[in-house]
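Only a single protein chain was left out; the remaining protein chains are all shown in position.
Per-chain numbering from 1; labels A and B assigned in written order.
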Amino acid sequence: MVVNFNYMNILINNSRCTRQIYATPPGDLAIWFFIFAELLAFGIFFVAYAFARAHNVALFDESQQHLNRTSGAINTLVLITGSYFMVRAVESIKQGYANQCARWIGAAIGFGALFLLIKSFEFYSKFSDGITLSTNTFYMFYLSLTIFHFMHVILGMVILVAVMIKAKQGGYSAENHTGVETGAAYWHMVDLLWIILFPLIYVIH
Amino acid sequence: MNKLIRPSTLIWLVLMLLTVATYAIGEAGVGGTAMMLTVLGIAVLKVQMVANYFMELRHTRWLWRGIVLGWLVSVTGLIAIAYLTTIK
Partner (left out) sequence: MQYKSQAVAKPYFIAAIGLFLGQILFGLIMGYQYVVGDFLFPAIPFNVARMVHTNLLIVWILFGFMGSAYYLIPEEAETELFSPKLAWLMFWVFLVAGALTIVGYLTVPYATLASMTGNDILATMGREFLEQPLPTKVGIVIVALVFLFNISMTVLKGRKTSISLVLLLGLWGLAIFFLFSFYNPSNLVLDKYFWWWTVHLWVEGVWELILGAMLAFVLIKITGVDREVIEKWLYIIIAMTLITGIIGTGHHYFWIGTPEYWQWFGSVFSALEPIPFFMMTVFAFNMVNRRRREHPNKVATLWALGTGVMSFLGAGVWGFLHTLAPVNFYTHGTQITAAHGHMAFYGAYVMVNLTMISYAMPMLRGRSANSRASQLMEMWAFWLMTISIVCITLFLTAAGILQIWLQRMGTSPMSFMDAQDQIRIFYWAREFAGLVFLVGLVLYIWSFFFKNSEAQAAG
């Protein structure tokens, strides 16, 4: 295992646990600070949604019924699957299969695009109903949370495209693949946020 | 070690099933505290699976797992509190 600055690992000598315990999470440590900041921002928004709803339950429950729960659920499956593909990409590169890794990343990007497509149909239907950020508080939250998330999917895809290109060019190996793990960590975060966003906005009432 | 199925594939399948469960609960049209807590509980489970297995935090120090878990518990806890305050 290569030891570079970002990816220091410590072997914990413990009779019960002989696994390697890493001092820092996989990927570049900087991306983790970024991820935590994103979690915090979305977290505050999730909680704000819940408390805003508490002030106006009837409006929220009524508006929620107009959301397309099926497309939200399909999108959850799409993101989880895209996430799984990135796990496979990391597993591939750890065994040194750079081309296989690039193909898995390509599949993850494809599922990201599928998510964007389905979400765009949802947005199109809402916008053609004349719904805006100012329609009511529920739609303000629905639109801002999903649009912020939408932009994160795009950013994740941009990162993955860069990683995929480098993987194809043989830029990563079984020993040195911090970049793949960095991209994967961000991509999983996008999935993780949606896993809370979907039940919160689409299901719970 | 069980070679029948990759650990990551197993996690993926469970995540898919849990998503279908959430959707089914939504389609069933039930509401109320039990439904809210079940759906939130499923979300907590799924986030933990993504964080620990997909993001591979289970091989890291507790600090990193703790940050994500702490975030998750506070966010879902506050959401649950906000919903519970509306039930008289």
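Assume a contact is a pair of C-beta atoms (placed from the backbone, for glycine too) under 8 Å apart; a residue touches a chain by one contact, two chains touch by 3 or more.
Since the model is a prediction, treat every value here as computed from it, not as a measurement.
Among the displayed chains, contact with the absent chain in the complete complex occurs for A. Considering the whole complex, the residue from A:Phe34, A:Tyr97 or A:Phe123 that touches the absent chain is A:Phe34. Among A:Met140, A:Ile154 or A:Ala174, only A:Met140 touches the chain that is left out of the view.
Along chain A, the points of touch with the absent chain fall at residues 5, 29-30, 33-34, 37-38, 40-41, 44-45, 48, 52, 133-134, 140-141, 144.
In this section, only the chains that are shown with their structure count from here on.
Centre-to-centre, using mean CA coordinates, chain A is 14 Å away from chain B.
Residues 6, 8-9, 11-12, 15-16, 19-20, 22-23, 25-27, 31, 35-36, 39-40, 42-43, 46-47, 50-51, 53-57, 59-61, 64, 67-68, 71, 74-76, 78-79, 81-83, 85-86 of chain B are the ones that touch chain A when the two sit in their complex. Listed in rising order, the residues of chain A touching chain B in the complex are 19-26, 32, 36, 39-40, 43, 46-47, 49-51, 53-54, 57, 61, 69-70, 73, 76-77, 80-81, 83-84, 86-88, 90-91, 181, 184-185, 188-189, 191-192, 195-196, 198-200, 202-205.
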